[in-house]
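Step one of this worksheet: look at the structure below.
Shown here: the complex without one of its protein chains, the others still in place.
So that you can tell them apart, the chains are marked A, B and C in the order they are listed, and the count of residues begins at 1 in each.
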Amino acid sequence: MTTPSIYRDLLLEHARHPKNSGRLESPDLRASAFNPLCGDELELTLTVSEGTIQDCKTQVRGCSICQASASMMSELILTKTLQEAANISQVFTESLQKDTEEIAESLDSLRPLIVLKKHRSRIKCMKLAWDALEDCARQNQT
Amino acid sequence: MTTPSIYRDLLLEHARHPKNSGRLESPDLRASAFNPLCGDELELTLTVSEGTIQDCKTQVRGCSICQASASMMSELILTKTLQEAANISQVFTESLQKDTEEIAESLDSLRPLIVLKKHRSRIKCMKLAWDALEDCARQNQT
Amino acid sequence: MQISPLTAKVRDDFPILKRKINGHPLAYLDNAATTQKPNCVIDAQVRFYENHNSNVSRGVYTLAEEATDIYEEGREIIAKFIGAADSGKIIFSSGTTESINLVASAWAQPKLKTGERIMVTEMEHHSNLVPWQLVAQNCGAELVYWPLNPESGNSSDGRLDLQKLDELLAESVKLKRKIRLLTVTAVSNVLGTVNPIAEIVKIAHAHGVPVLVDAAQAVARMSIDVSAWDCDFLAFSGHKIYGPTGIGVLYAKHERLEEMHPFQGGGGMIRQVGRQTSTWADAPQKFEAGTPPVAEVSGLAAAVGYLSDVGLPEIQQHELELTTHALKRFAEFKDLELYGPPETIDRSGVLSFNLQNVHPHDVAQVLDESGIAVRAGHHCTQVLHKRLGIAASVRMSFGLYNEISEIDRIFSALDQARNIFLA
Partner (left out) sequence: MQISPLTAKVRDDFPILKRKINGHPLAYLDNAATTQKPNCVIDAQVRFYENHNSNVSRGVYTLAEEATDIYEEGREIIAKFIGAADSGKIIFSSGTTESINLVASAWAQPKLKTGERIMVTEMEHHSNLVPWQLVAQNCGAELVYWPLNPESGNSSDGRLDLQKLDELLAESVKLKRKIRLLTVTAVSNVLGTVNPIAEIVKIAHAHGVPVLVDAAQAVARMSIDVSAWDCDFLAFSGHKIYGPTGIGVLYAKHERLEEMHPFQGGGGMIRQVGRQTSTWADAPQKFEAGTPPVAEVSGLAAAVGYLSDVGLPEIQQHELELTTHALKRFAEFKDLELYGPPETIDRSGVLSFNLQNVHPHDVAQVLDESGIAVRAGHHCTQVLHKRLGIAASVRMSFGLYNEISEIDRIFSALDQARNIFLA
């Protein structure tokens, strides 16, 4: 039996052993995201100092793709500024919508996710953590 | 050019020169009927003495079939009791719904109408005068 | 037989046109009621059912993703077709009627207060009149009519006067009777009048009044651009633009979407459902409760593709030729009363008329004996018919497959009607 194509090793590794999982005790920013199609939920907590993300945790009730996406995101945004993180999120969202298979260099570590974009029903799963991130970025602006 | 099958001579005769057309001055019973599909209207006025229809007029704003049906009806019900008239109306309605081509003897004079029943959209036109008649019969009961 | 290049090209696409009716080739001239379907529209639905059928939005398996793609691509195709900035403004309904009821119940009802007004015109279809009566009654509001030209008497050129609109709107402001909405058809389904929507919207907006456009008759006859028109809402039906039955569209501007409450409750329109209360999905899903008409969307997308392939300018030109010919023929007969604009200016190929002293039913029946399908009745416009002083009329309405020879067949059959009823 071969592993179905969608579940690549790296993805599974993140899903099974998610990085930065849980909740920060006294976060500066906090946002939740919800997938109405399946009831999945995710909470993102961040500490920020001078605009830079110092710590970051995600509490996920979701599928392996949602979990892996949150884990990969947390690795990518740590030590970035909120603005940089929001920019990455936007490029990521755009790359999921585009038809091409090209992937921006800045998103290289997200490649195992992005190649799954043909599974359109799973895009919302991939995006859940990023939705929460964009919410945090918005909160920070106002 | 041949006359289309639906407009038989007898029908046309009734439509062009309707019998008992108009309104009675002081009727004992009066009823209107309305066809919401085309806006046609008809008013039936009757005088009744000891249950028997003494006089009968119909005021029609409608197509030739509606007009002819009202004219034929007026000839058929004059001097009949209201109950008899209502019975004829019921047999007529049933014969329009039935699939057979048999026509009850009592309805012989209505044959030119009944043969048109395959034109289902015109059944309401044929029935308008009779709807008013049944309304009068109901009024008389209560 | 005279066949224009357009009809020669398209007639083969419509299988029903091969039918004989009472021994004659079918001349289908009731396109304002519903249009016939080209093979590509029928095939699109068959293809959906044979290959991709599944429920949308909720499944992760292959068929469900395919069906969802077909459904959402349909939304994008419609958005592009009517010039909407994005597909998020396109709501699928079961038809024009439901689209208008949606606006009446989800947008107008929560806003409308006692004494306020909804403005309609005298030429509106019952589907763009009765929903407003119902909501006005619920809210203690009233309808106010933008009348046909001229304001009194029965005769009319079938047009609406823009100056009059401006006056009526200004008057309501003076009376402090807020007008919440102007709702108007782009093309009359009886008079054939083409209303100047862009100008109407400009005047209404100058008075702060949003505009709903009933585009049921317009979409198959002219290019629509909701962004250029700047209308707030636009409604149409699939079955009147060579698409399937059971599907319609509501376009709404972003600001209006934001103001709209839920319409129907059910699966697909929710975010979270609690025991007593729930929260809603974002537009457009918020307004699409229940399993949507997916096969019908695939058919509608094919219809829109077909219209674009044939070309709306070509279709409009063809309709102009037919209308010009029909108007010329009408002018030949004193006993034919034609309603609506007497020339091709401001007019499309919907022509309603009466043959003196012959009931419309009888006219239509005689025409059917010659294989000609036209409509007789009030065409769901009782207010307009009353305004014109008539109970009913006969209507011919052209589609892209109609031919000049079919119009001539009508006038021959009218002679036959004269022979039968007026001899």
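One rule holds for everything that comes next: contacts are C-beta pairs under 8 Å (C-beta built on N, C-alpha and C of every residue); 3 or more make two chains touch, one makes a residue touch a chain.
Because the structure is a prediction, the values reported are computed rather than measured.
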* Asked: What are the shown chains in contact with the chain that isn't displayed?
  -> A, B, C
* **Chain not shown: contacting residue from C:Gln217, C:Ser237 or C:Ser393** => C:Ser237
* Asked: Which of C:Ala289, C:Leu320, C:Leu336 or C:Ile390 touches the chain that is not shown?
  -> C:Ala289
* For chain B, which residues reach the chain that was dropped from this view? -> 34, 36-37, 119-122
* Structure fact -> Note that chain A touches the chain not displayed via residues 1, 3-7, 12, 15-16, 37-41, 61-66, 119, 122, 125
* **chain C residues touching the omitted chain (full complex)** => 15-16, 19, 21-22, 26, 28, 30, 33-34, 36-37, 41-42, 45-46, 49-55, 58-64, 94-98, 100-101, 104, 125-127, 129-134, 136-137, 142-143, 145, 237, 239, 244-247, 262, 264-270, 272-278, 289-296, 361, 364-365, 367-368, 372-377, 379-380, 382-383
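Just so it is clear, only the chains that are shown with their structure count from here on.
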* Return the chain whose centre of C-alpha atoms lies at maximal distance from the corresponding centre of chain A. => B
* Structure fact -> Rounded to the nearest 5 degrees, the rotation mapping the CA atoms of chain A onto those of chain B is 180
* Asked: Per the centroid of Cα atoms for each chain, what is the distance between chain A and chain C, given in Å?
  -> 46
* Asked: Counting only residues that touch at least 2 other chains, which ones in chain A make the list?
  -> none
* Structure fact -> chain C residues touching 2+ other chains are none
